[in-house]
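There's a structure below that I have some questions on.
Just one protein chain is left out here, and the rest sit where they should.
Chain naming follows the written order as A, B and C, and within any one chain the residues start at number 1.
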Amino acid sequence: MRLSIEVRLDYGFAEPADVLLQVEAAAMADQRIEQESLILWSDTAIAAVPGEDGIGQRCWARGEGRLVAEYRAVVQVERPAVVLADYGATPARALPGAVVAYLMPSRYCPSDRFEGFVRAEFAGLSGGALAQALADWVRASLRYRAGTSSGVTTALDTFAMRAGVCRDYAHLLVALARAAAIPARCVSAYAPGVDPPDFHAVAELWLDGAWRLVDPTGMASCRDIARVAVGRDATDIAFMTIWGEAVMYGQSVTVRELC
Amino acid sequence: MRLSIEVRLDYGFAEPADVLLQVEAAAMADQRIEQESLILWSDTAIAAVPGEDGIGQRCWARGEGRLVAEYRAVVQVERPAVVLADYGATPARALPGAVVAYLMPSRYCPSDRFEGFVRAEFAGLSGGALAQALADWVRASLRYRAGTSSGVTTALDTFAMRAGVCRDYAHLLVALARAAAIPARCVSAYAPGVDPPDFHAVAELWLDGAWRLVDPTGMASCRDIARVAVGRDATDIAFMTIWGEAVMYGQSVTVRELC
Amino acid sequence: MRLSIEVRLDYGFAEPADVLLQVEAAAMADQRIEQESLILWSDTAIAAVPGEDGIGQRCWARGEGRLVAEYRAVVQVERPAVVLADYGATPARALPGAVVAYLMPSRYCPSDRFEGFVRAEFAGLSGGALAQALADWVRASLRYRAGTSSGVTTALDTFAMRAGVCRDYAHLLVALARAAAIPARCVSAYAPGVDPPDFHAVAELWLDGAWRLVDPTGMASCRDIARVAVGRDATDIAFMTIWGEAVMYGQSVTVRELC
Partner (left out) sequence: MRLSIEVRLDYGFAEPADVLLQVEAAAMADQRIEQESLILWSDTAIAAVPGEDGIGQRCWARGEGRLVAEYRAVVQVERPAVVLADYGATPARALPGAVVAYLMPSRYCPSDRFEGFVRAEFAGLSGGALAQALADWVRASLRYRAGTSSGVTTALDTFAMRAGVCRDYAHLLVALARAAAIPARCVSAYAPGVDPPDFHAVAELWLDGAWRLVDPTGMASCRDIARVAVGRDATDIAFMTIWGEAVMYGQSVTVRELC
C-alpha cells in the first residue's frame, strides 16, 4: 500500500509562541518514506527532535503573526495483517522496561478506574484474546459521531457517552487494555478512508513481544496506517502543541491510496 | 416498623468554623417521629432551618475547640412497598416545576454524560419499567466494597469502577435516571441492617406523580428507611458540612428495629 | 432603564428530544415586563413551570425535526445601584433556609476547594467588604476572552487560566463567595452593552437580607440587567437544555436600551 499525504496548517498568533509540530510520517521498518517535504513559512529556523519512544519526530517552530506549514509525503506501508487473538499473554514481570510506562494511567486514559469493569466483563480472558475482546467491545459499544467530544474528554466520559471520534475510541481502548495490565499506547496516523479526512488516532497494544496496531473505529485496516507519533494519550501525539494562543485560519489533511 | 436511632459525633476544631448538621430524621407522613433529642455540647446556640424541598431540617452549629452532638430518636415508618415497574411514564412537560431541578446534572451525578449509555442499553423502556431496569442494573453491576471510593468520587468513576458504597450506588442510579429524563434525588437515611452501621444513602425517583424510594444496594427495604434529608447529590445531604477544617475523634450510628 | 430584547433560536433534531427553554425575562419587583411574546414553531404545545426559587419560568418544548423559537420583550428595569461594601455580614446561623443551598459547592463552582485561597488572601474581611473584594479580585485577575472556555470549564479551571467569558467570571465569583460562607447564585440575564451580543451571566450574593446583583465582568451595571433565571451554576440557568442531541442552525440575541 502506498499512501500520498498532504497536510496544510495555517494559524495566526497575536503574541509569539512556541509551537511543537508532529505531522511527519515516521520512518519505520513497516512504513518506508519514499518522498517527503515539510515547509514552514516562518522567520525562525525549525528544530527537530525524536518523538516518544524514538518514533518519528517533533519539530519546533515559532508562531509569530502567522504560521503556515505544508507537509507532503509518499509512504510505502508494508505490514502483515494483525489478528490480535492469536497472541499469547505476557506476564507483567516479563515486560521490557520501556513499555511499563504504558501500563500507567494517564490524563485522558485513567485506566485505574476501569479495573472493576474489565474484571467483571472480561473475566477468564487474557493476552490476545482479551485484547481482541476489548477492541471488539469498544467498536460495538461506541457510535462514531463528530462533535460529541472535545479536547478535554476523557475515556471515562466516552465510556458513559458511548460515542466519540477516533481519539475517543483510542483513549477508551487504551484505558481498558492498561486496566487489564496490557501495555497500550496511542498513535497518531495517516489512514485512507477517514471521513471527513483528518488526522487519525488509533491504538497499539503490546502483545507477544511487540506493539500491535489496532483501529478500534474499524475505519482503517492496520495494513494501511502510517504512524506519525506514539505516546500515552492525545497529549503526546497532538499534531500541534502551542505554549500560548493561536487562531486557526485553515487546516486540511488529504490521504490517498496510490495504486 | 419502628426504628431506634442513636448517633454520636465528636469532632475537634483548631480554628472556629461554621458547621451544618443534617442528622435528624425528617417528620413526614410516612415516617412519624415518636421521640427525638438532639444535644450539642457547644457554647453557641444552634439554629435550625428547613432542609431541601422542605424536608427535614438543617442545624447550624459552631465548631470551636470540640463539638459533640448526640442524636436519639424513635421513628415509626409506615410506607407501602414500592414496585417501581408498576408506575407509568410522565412526559417531561407534565412534571411539576419543583422537580425539574432533579433532572439536571450535578457535581457527583453528571447525568448529561450518561445519555448515550441509557439510550443504547435501555431502549424501548420508559416510566417505571425503565426505572426498575436502571435500579436492577446498578445493583447487579456494582459490588459493595468499602474503601473503593472517596468524597470526590463521581458517578462516572463508579460506572467504570463497578464498585462502591451506598453513596456511589445512589449517585449512579440518580445519574442514569436523570439521563433518561426521570427526576431523581439522593436521600440520606437511617436504615436497619446496614453493615457496618452508618448513615445510609438511597435514591428517590419521581414516577407517576410522587417520589418513590429505592435502595439500589438492596441493603434496605424502602419500607424500613427513615429519611433525613434529600437533595441533588451527596453535597446536599451530607450529615455534616464544615466551612473550615475538623478532625474526627469519634462517630457512631446505631439503628435498631423495635418490635 | 427600558430594554428591548429580541432572541431567535433555530435548532435541528435528528431524533425527537425534550427541550427546556429559559429565555423569558422574569417578572420581578425590580424588572417589570411591559410587553412579551414567545413563539415556538412546533407541533407540540409548550408547557411552562416556574424557574428555580420561583423566579422566571422554564418552558418545555419538543424538538422534532426543527425547533424555532422567537422571543421579544420590553422590560422596565428599576433597581438602585448596589454598593456591595455597604452591607454588613450575616452569620451563617441567621441565613434563611432557602438560601442555604447556595452555600454548597456545585458542579461548576466547587467552592469547597477555594476555602484555602479565600482564607489566605482575604483574611480579616467579612460581609459586603469581603464580597466587594472578591468581585474586584475576579474582575482584576481575569481577562475576558471568547474561546478560552467550554461548557465543561469549572471555576477551578478559570482560576488557573485567568481568562474566560461571562459564565466563567460568574462561576469563579460564586465559588469564592460560597467558600467564604456567603450564599451566591448564578443569574442568566439580558444586558445592553454585551459584546458580542449574547445571553449574559452574572452573580447574586446574599448580603444583609437580600440578593445583590453583581457583574464581575464589569460589562453591565446591575441597574441595567434583566434577570432570566437563577440557580446554582450554569446547569440551572442554561437558556436551553436538551435531553438528546441538536444542531444549531442559527441563534441571535439583541438587547437595546430604549430611551
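The criterion applied here is as follows: contacts are C-beta pairs under 8 Å (C-beta built on N, C-alpha and C of every residue); 3 or more make two chains touch, one makes a residue touch a chain.
Computed from a predicted model, the values in this text were never measured in an experiment.
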| item | value |
| --- | --- |
| Listed residues A:Ala29, A:Ala81 or A:Ala94, member touching the removed chain | A:Ala94 |
| Candidate in contact with the missing chain, chosen from A:Ser126, A:Ser221 or A:Thr241 | A:Thr241 |
| Contact footprint on chain C, counting only the chain that is left out | 113-117, 119-120, 141, 143, 148, 156-157, 159-163 |
| Touch list for chain A against the chain that is not drawn | 18, 20, 44-47, 49-52, 58, 60, 62, 91-97, 100-101, 103-107, 110, 115, 179, 181, 231, 235-236, 241, 243-244 |
| Chain B, residues in touch with the chain not shown (by the definition above) | 150, 152 |
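Following the convention adopted for this analysis, only the chains that are shown with their structure count from here on.
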| item | value |
| --- | --- |
| Distance from chain C to chain B - Cα centre to Cα centre, in angstrom | 28 |
| Rounded Å distance between chain A and chain C, as computed from the means of their C-alpha atoms | 40 |
| Contacts with 2+ other chains: residues of chain A | none |
